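One protein chain omitted, others in place.
The first chain written gets the first letter, and so on, giving A, B and C; residue counts start at 1 in each chain.
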Amino acid sequence: MVVRERKTETRLAVELCGIPLRTPLIPASGTLTKEALGEVEGVYGAMLPKTTTPAPRAGNPPPRVAETYAGMVNSIGLQNPGVERFLEGLDAFDIGLPLFVSAAGDTLEEFGALCERLGADERISAIELNLSCPNVECGGLTFCAGPASVEEVVAVCRRATGKPIFAKLTFEGVVENARAAESAGADALTIMNTIPALTIDAHRREALVRGGLSGPAIKPVALRAVYDVCGAVEVPVIGSGGVTSGIDVAEFMLAGATAVQIGTASFVRDPKEILSELASYLDKVGLDTADLMGALSS
Amino acid sequence: MVVRERKTETRLAVELCGIPLRTPLIPASGTLTKEALGEVEGVYGAMLPKTTTPAPRAGNPPPRVAETYAGMVNSIGLQNPGVERFLEGLDAFDIGLPLFVSAAGDTLEEFGALCERLGADERISAIELNLSCPNVECGGLTFCAGPASVEEVVAVCRRATGKPIFAKLTFEGVVENARAAESAGADALTIMNTIPALTIDAHRREALVRGGLSGPAIKPVALRAVYDVCGAVEVPVIGSGGVTSGIDVAEFMLAGATAVQIGTASFVRDPKEILSELASYLDKVGLDTADLMGALSS
Amino acid sequence: MKFYGVSVEERKASGRYTVLRYRWPGLVEPGQFVMARAVGWPVTLDPFLARPFSFYDHDGEVASLLFEVRGRGTALLDRAHKIEVSAPLGCGFQLGSSSGKAALLGGGVGIAPLKILGRRLTELGVPHDVFLGFADAPTAGAARDFPGAGMATMDGSLGTPGTVLDAVPNLTEYGAVYACGPNPMLAAVKRTVGPDRLCQLSVEERMGCGNGSCNGCAVPVRSGGYVRSCVEGPVFRAEALAW
Partner (left out) sequence: MKFYGVSVEERKASGRYTVLRYRWPGLVEPGQFVMARAVGWPVTLDPFLARPFSFYDHDGEVASLLFEVRGRGTALLDRAHKIEVSAPLGCGFQLGSSSGKAALLGGGVGIAPLKILGRRLTELGVPHDVFLGFADAPTAGAARDFPGAGMATMDGSLGTPGTVLDAVPNLTEYGAVYACGPNPMLAAVKRTVGPDRLCQLSVEERMGCGNGSCNGCAVPVRSGGYVRSCVEGPVFRAEALAW
């Protein structure tokens, strides 16, 4: 039995920017709370808490979530206690896995200072720059607005820290933005975030949630974004968007992703099942995760 | 009974660019064949066949459709017999309703000539410009690439015909493109088309369909696009994207749409049911469709 | 989020609501809730999210839920033979501080947590009265499960006409108030009870995950900002809430 378990371990392991991950799964930022860590033991290859910002953010007023066909729309508004209190509580996420931290600022300076602060913390293995939250207005700046702004913000962060940097991009103009992030020195790209969306309550005749669509509904859109970006850049890509089953994970890796984030799906099912579906799939096709990457016949 | 039917009629009727529609429903271009017209009697307020192009197009090789969570991805590639044979067969779609025609060209000149040709046909009440098909490369030109190209193509078509012109836009940059189309003289806007997407068959390890996502999955994205565009332009907006139930129709009208297209949903259910759900909803809230438009409390 | 499949052992109507019973060994505190859905595989897309419901009752072995059919989620639960639940979730009512007699106020389906709360208060020997408010007589049928409870109906067809607060003869005689119902009712209870007595409210906010992960179920608090009603709540001390 020990032998078999060992085998599963190697079969699932991947390496991301030189960081070994036991499994290719990572919780998507903002979708796993420290209170729920006990439920996900053995599932993930790294930890990734909710985005932190320089100052505390109260977030948006309710309603913040609404259900849609095969998905949900959220408008949380980056509620978080600010980077200092975040770092004080960070040990809760230190469960023996590489620890990635998601960061966002309102200005270039804030991004730079935040990366410097996070880069100085030894517990943190890499920083994911959230350049794509649809639910906050970034002081007039939308960092994912186009390649020029993406390049600028990634360059600032690159100068601020020697830690690996992942740029998390939205799917609008994703290929150009991906090239810009790469050329500015991003070590990996997280593709993608939620898609701007709106829900309306027809009976009350009121807008319900204006925010980002996530969940199974967006999977084929994210899969295309990942595939296209993998064809355009050299750096590793982390897939995010609608991953709901182990087969979905395999599809993202076949499209070229090195690791895959699980977000909304973890609200409706046990992510352990996703991992074991992936393991069964690998058994069936006789491959390891490392072999899957980009292995589409065409 | 006659009285009651009359009442339902008025209750459902809307006016689009001066054209009276018995119901606010229109089949989305490319989703209703003439062979199926018998099934949809009484449902629609206007007819809208599949996009026509100057020359015949064979379309893309199969597989052309694949299922996704709450939706499908298609890559038909605008298969059509070309405008001349299209017009020869157009009488099949003339079932006593206003007849709209969807048109696409590879160049500005083609768009202009096509609009002139279609504009000269008395059977046609309005022309929908398909500026947003994700499945064809338009001779290097992507007409929805940005406001400048949208403005250019709409202006050319405007000069070519006096018939009402609807510009069908993709959701990327939809608000700027909508303003551009309006200022170039579009009489209405169809918001939106499918979203670029990809499906992969993990078992065969091959890409399946690279095309556009449609169906319930995209509804909240289309709803937001319609809402945002309605806030930015004066011309009427026709909603398209994921409409699956009568409540969905109501939501699009509450968001500001004057009429609503039914596409993919008509593959999986009888659109008559959608109309009767809308009628029940109107009974329940005590409103007519005309009152619904933009009637969100906020 | 881990869901457990359980078989529905009994389903009965209670007024216009439904009561479901299923085997659920373990500890449950009054005011805690479950995320539940009709069974689907591997997930249900239709509806996509599980729905929150208070524990209606629990005897250590068997749990029950009381719910109103509102939309798709509850319609499916209403006819499901197998359901999936994640539980027990959230922080329930604090029963410790004895301060005389307690008033339990429920409005509509908000009566749900009062059943298990009453049972537990009885076990602890805390004297309490139950008051229930409903829209009309048919809905008020659910009061049969609360023998001796005071009652009000909005349309006046049964009990005191008005809200549940109108059914309480003398609110000042109670040292503690526990309430559950629509948020406007809870706000009224808070106003009426005032700051001097222990008042706990079980709030209802839209939920995404139910386990604290999504920050979706935000409730504004006096100390500033929002807290999650699924982890820090759903039961809050009235004075903690910013409404």
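The definition used in the following text is that a contact is a pair of C-beta atoms (placed from the backbone, for glycine too) under 8 Å apart; a residue touches a chain by one contact, two chains touch by 3 or more.
Nothing here was measured: the structure is a model prediction, and the numbers come from that model.
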Option touching the unshown chain, where B:Arg159, B:Arg204 or B:Arg269 are the choices: B:Arg269
Touching the absent chain when the full complex is considered, from B:Thr23, B:Thr53, B:Asn74 or B:Thr161: B:Asn74
Hidden partner interface residues of subunit C, rising order: 40, 44-46
Those residues of subunit B which, in the complete complex, touch the missing chain: 30-33, 35-36, 39, 50, 56, 58-72, 74, 76, 79, 215-216, 244-245, 264-270, 272-273, 277
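In this section, only the chains that are shown with their structure count from here on.
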Chain located farthest away, centre of subunit C as origin (C-alpha): B
Core chain by centroid distance, with centroids computed from Cα atoms only: A
Whole-Å separation of chain centres (CA-atom averages), subunit B against subunit C: 46
Cα-centroid distance, subunit A relative to subunit C, in whole angstrom: 35
Subunit B, residues touching no fewer than two other chains: 69-70
Numbers and ranges of subunit C residues touching at least 2 other chains: 45-46
